[in-house]
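What you see is the complex with one protein chain gone and the rest in place.
The block that comes next holds chain A.
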Amino acid sequence: MNAIEIPFQGETLCALASGALLWRARDLLIVSDLHLGKSERIARRRGTMLPPYETRATLERLEADLAATGANGVLCLGDSFDDLDAATGLEPQDRAHLVSLIEGRAWHWVEGNHDPGPAGLPGVHHAELVMGPLTFRHIAEPGAQGELSGHYHPKLGLPGCGEARACLLFDATRMILPAYGAYTGGMPATAPELRALIGSPGFAVLTGSKPLLVPYPARAGAGRGRRRF
């Protein structure tokens, strides 16, 4: 599997095509914004019944990444569940699938704005987490050093190369991970919220069939809008 190796704060992190990040030295796979149980939450709150397969799709992707990397640890960077009721409302087979992935692995749940508390699953719950030089929290904080976060679902398109894709953003001090969940949209990487966080020089790694490393765009206009609902 191709990956982009990124030297970061004295460590080496590998960006995978799926949007996961591998910290080889710690045997840790880092993913963010799984939004498991999103369709159930939407059905509960809005009454529209989206195809209830996003949890399965997301877990299958995660399972494939774990098999390919052989990682024994997983760190979920928040918004792992679309809300805490969605965590308890998982379909039995989806829940069993998730538990089978957790079993035998060091599993860290960092909380997010959608899941601000333990979700009643195996693994360790953290508000935020520090490991060596790296700090893991869901929402980036201004001025942080060596911080990995999620929350924004950044996406970016290349001129002339089709639709925007979910992407990892990073500069020398922070990384913002793409959303890993199947039913997740994106915020253009050039939105003011993200511009305020990513310094220069900054980079993006686009997800897709292969990870693509590109410079963080210097001006607006790169992230094209998609139809949303």
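Before moving on, here are some points about what is shown:
In the analysis below, contacts are C-beta pairs under 8 Å (C-beta built on N, C-alpha and C of every residue); 3 or more make two chains touch, one makes a residue touch a chain; residues count from 1.
To be clear about the criterion, contacts and distances are computed from a predicted model.
Going by its UniProt record, the hidden chain of the complex is named "ATP-dependent Lhr-like helicase" among "Na+/H+ antiporter subunit D", "ATP-dependent Lhr-like helicase", "Osmoprotectant transport system ATP-binding protein" or "ABC-type quaternary amine transporter". Summary of contacts with the chain left out: across A:P7, A:G104, A:G120 or A:G143, the touching residue is A:P7. Against the chain not shown here, chain A presents residues 1-8, 14, 16, 22, 33, 39-40, 43-44, 46-54, 56-57, 68-69, 91, 151-153, 158-162, 172, 179, 182-188, 191, 201, 203, 206, 208-210, 212-215, 219-221, 223-229.
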